[in-house]
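With one protein chain withheld, the remaining protein chains of the complex are depicted in position.
In order of appearance the chains are A, B and C, and numbering begins at 1 in each one.
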Amino acid sequence: MIFRIFEKEELKKLFEVFVAHNRVVGAVEAGRDRDDQPVYAFSDVSDYNEIKLDYSITKLPAKRFFLPFKEELATFRIENDNWTKDISYNIDRPLILFGLHPCDINALNKLDKVLLHSVYPMPYYAAKRKNMFIVGMNCVPQPSCFCRSMGTDTALHGFDMFITDLGGRYFVEILTNTAFNFLRHIRTMEPMEEDHILYMKVVEKRKKEFTAQVDTTDLTKILDMEFQSDVWKYWGDRCLACGTCASVCPTCYCYGVEETVDINLKGAKKTKILHSCNLIDFAEVAGGHNFRPERHSRLKYRYYHKHRGFVEAFEESLCVGCGRCGESCLAGITVPEVIESIRADGKE
Amino acid sequence: MDEREPGARTYLGVPLYRPKVAFFEFTSCEGCQLQVLNKEDTLLDFLSLVEVVNFREAMTEQSDDYEIAFVEGSITRDDDVKRLKKIRKNAKVLVALGSCACFGGVNQLKNRFKDLNFVKTEVYGRHPIDSGPVRTLEEIVKVDLKIYGCPVKKEEVEKIVLHIAIGKSIVFPKYPVCMECKRNENICLFELGEPCLGPVTRAGCDSWCPDNRAGCWGCRGPADDPNLDQMKKIMLEKGFSEETLLDRLECFGGFSSLMKKGNVNEKDL
Amino acid sequence: MDPELKFVDIAAQPYRQQQRRDDLKSFEYSYRAEITSIYPLTEMETLYRIQIVDPEERNRFVFTPGQFLMLELPGIDEAPFSISSSASVRGEVELCIRRVGNLTNFLPRVKRGTHVGIRGPFGTGFPMKEMHGQNVILVAGGLGLVPLRSPIAYVMENRSHFNKVNIVYGTKTPSQLLFTHQHEMWRKDDIDLNIIVQKADRSWKGPSGLITEPLKEILTGKDRDYYHNTYAIVCGPPVMFKFVCNMLNEFHIPMQKMFVSLERRMHCGMGKCCRCNVGSTYTCLKGPVFDYWTVMNLKEAI
Partner (left out) sequence: MKKTCNVDIRRLSRVEGHGNIRIKIKNGKLMEARWEVVETPRFFEAILKGKKWDNAPWITGRICGICSIGHTLTSIRAVENAFGIIPDEQTKKLRLILKHMETLQSHTLHLSFLVLPDFMKTGSVFPLIKSHEDVVLRAARIKKLANDICDCVGGRRMHPTRTVVGGFTMLPEKEELRGFGERLKKIVEDLMLVAELVRGFSLPDFVRETEFVSLKGDGDYPFIGGDLVSSDGVRMREEDYKKMTNEYMTEQSTSKWCRLSRESFAVGALARLNNNFEFLHPAAREVAGSFGLTPVNHNPFMNNIAQLVECVHVVKESTRLIDELLDSELKDSRQKVIARSGIGVAAVEVPIGILYHSYEFDDDGRIVKSDCVIPTGQNHANIQLDLEGIAKEYAARGKTDMELELLAAMLVRAYDPCISCSVH
């Protein structure tokens, strides 16, 4: 891996190089909450001052840039009772994601496994992914982050460059040739021995700041053993079945498809709409049979898919421990608590 | 539904059904009817799908020969009952248009008083006035289809009419507004310190109110299997009173089957 | 040193028709196909013959019995259906579809000659080759006969490769029986066909009762050799295949030799939409055909 060091003010220059020729997305302040704390969101940015480099965490992941909540899979032209199908992958220019935290980079890596590297790659995702340049950036752990337990607190790949704030200057890991070329537009230096030491210190310090934890030892088996556990019912009683957890999750990708006819009857659309396994009709089939009619069975399924099924298929869990779902859940259902309760029930 | 007029428009070779439709209103603000005229971009396409034979708010001609009756408003008087039954007899399909027709709408708020005479005297003094408790269409006749909302969303009305024309089934979202709200990338109102009924209200409005940073008042009624107990806990936890929750739950009448009726004595006010 | 990123246009890449699975563009690629015949079977079910329009594509379309495809009518809906015809006929399939919802109610209204889109074939099939030299019992309940029609066709076409072949077929009422016009043909091919209905009406001359009754008759009194060398294919509603498989199990037919086809909600057929997951297994990828051992190990399968 190639490392470089650059001074604080160079970052602005780098940003300006990016923005002058490309579409850039970064974390901005979307509003303020009731306690006057900023609420962050990923959004198109053109002005360096708009970007919040020290953002805690965004409410929503950068999902809409790689898995839009609603996306047209195909459009049809209807003429003389016949049809022609047009397909567009809904992207026409590359995108720079500026300042993605390790959890969100890892989320993309996990999604890649299903959507890019499995038997049937999904072109709508691939088209966006192949046109994505990622500038990673280190974060300050939040009380709700349990990424360390999920092994996603650092990103090893899946970015073009990754920037760590060393106080006065930035330390950058360079993974791609494109990134290397970009960095030629600003002044960078070879890191010295003391930079490496400083880097290690920063990493060490950050490591200690993680507070939330999840014990994932043997989790797949415990989940299987506790399939009938009443603990699920406890959580099911609280769940609103509103789908918020899946919507804010950077790794949730389930969807439904809706076909619509244009009101002038001259066209039709096939639209993919992200769904959530907590919603009541997730497993409902024609005729009204519902394979998971109760809230708790759906909530349980979500944990099964993420922490058991995905592990079985890809040897890692489909959760990066970003804590977004727990933070956004109005009923206060958080991953660490659910998993802890299942584990505790098993011990009884 | 039968197919008519050979040579009429078709979709993928299947003839379109162009129903004769009529609009009627009872006790309401007539806003839902107006919504039907309110989407100018697609109005002409929309009108080409149906044959409007009765629309008092917009046309003078009247006819009893219609197949689909869109009925707005709630029922409060005996002559309303008679008129509604006649409409039911004439129509093949009776559609309840808007929350007043589906749930009683804001009108049914008067039902929360135990003594309805109090309501009359409050407004008209001793002047006699003919008015009973507010009832939904369904309490009087069979309703084939309900279009929720106060006001109804024109896109939804269009979709329903289009589906009738083509012969596609009509389905409403079963999940709550939060799902659409998140899709629209809003900051949750609870986060902003405002109450919201989104977690228990049926989606389909595309989170109309939260999109505008206004909390949901539940105008579309409950989602399938709403978790009201948890909703109450959340409201209290976030510092809102039970009264605030009640205000919203009872506002449009959609949740009334889940709550007890006639809960207010005028003396307590 | 160009600071402008190059746009990678997947859509402009050529479509590599040979390797569908490696080709990004195959995801939403549908074959344009024509409904060449519409044949009502019962009040609820209709048989559609569907032929891929392009001769070259027709040639390329191959499937194994048990697989399904996604059928789409633009603007109406797209849904999964089992292929219900012989796998040796290329580029033409028969689908037997029951009217239950949006698409399935619209389909009977279209005319012959209407074009539809088909994607697939998807999913696992029945391992017909493995069954060579063995006995086969095919058990169908209700609409379960639809996916069985393709293995039946295989058995008939390769009758010499199989020993004893039994079909046990049951429906609720006689009027629901499917493919009645073919029953005699199957029998003529030395296939033992048992039909049973739950509720007989006046016209019904055959037996009535549960499907497990004729099955038990078939299984009783056979030797060990028979049980060990018998494959079973079971399709029908979950309750039915649970009872049937339990019975087969009692007679020591190995669980790995029993095959069932599961049905779940599906939107992609490619292991993406997650709607078909059982526990956390994709029915569309690992299934719909599973051996019974796997089903036993799936949470929430039955």
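Methods note: a contact is a pair of C-beta atoms (placed from the backbone, for glycine too) under 8 Å apart; a residue touches a chain by one contact, two chains touch by 3 or more.
These figures come from a predicted structure and were not determined experimentally.
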item: Neighbouring shown chains of the undisplayed chain, as defined at the top; value: B
item: Contact partner of the left-out chain, one of B:209, B:223 or B:249; value: B:209
item: Chain not shown: contacting residue from B:8, B:129, B:236 or B:259; value: B:129
item: Among B:17, B:66, B:113 or B:190, the residue in touch with the chain that has been omitted; value: B:113
item: Touch list for subunit B against the chain that is not drawn; value: 26-35, 37-38, 40-41, 43-44, 47, 52, 55-62, 76-77, 80, 105-107, 109-110, 113, 118-120, 122-125, 127, 129, 131, 150-151, 208-209, 211-214, 217, 243-244, 247, 251, 264, 266, 268-269
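One rule holds for everything that comes next: only the chains that are shown with their structure count from here on.
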item: Distance-to-centre winner among chains (Cα means, whole assembly as reference); value: A
item: Chain located farthest away, centre of subunit B as origin (C-alpha); value: C
item: Between subunit C and subunit B, distance of the C-alpha-averaged centres to the nearest whole Å; value: 43
item: For subunit B, residues that touch 2 or more chains besides their own; value: 11-13, 166, 168
item: Multi-chain contact residues (two or more partners), subunit C; value: 73-76, 101-102, 114
item: Footprint of subunit A on subunit C - complex, ascending; value: 1-8, 10-11, 21, 24-28, 30, 72-79, 100-102, 104, 114-115, 117, 263-265, 267-268, 270-275, 277, 279-281, 285, 299-300
item: In the complex, subunit A residues that touch subunit B; value: 30-31, 33-34, 39, 41, 59-60, 64, 69-70, 78, 81-83, 237-244, 247-248, 260-261, 263-265, 273-274, 276, 279-281, 295, 328, 330-331
item: Residues of subunit A defined as touching subunit C within the complex; value: 17-18, 20-22, 73-74, 76, 78, 81-83, 85, 87-89, 92-94, 96, 114-115, 118-124, 126-127, 130-131, 133, 178, 181-182, 184-185, 224, 227, 253-257, 259-261, 268-270, 275, 277, 282-287, 291-292, 297, 301, 304-305, 308-310, 312
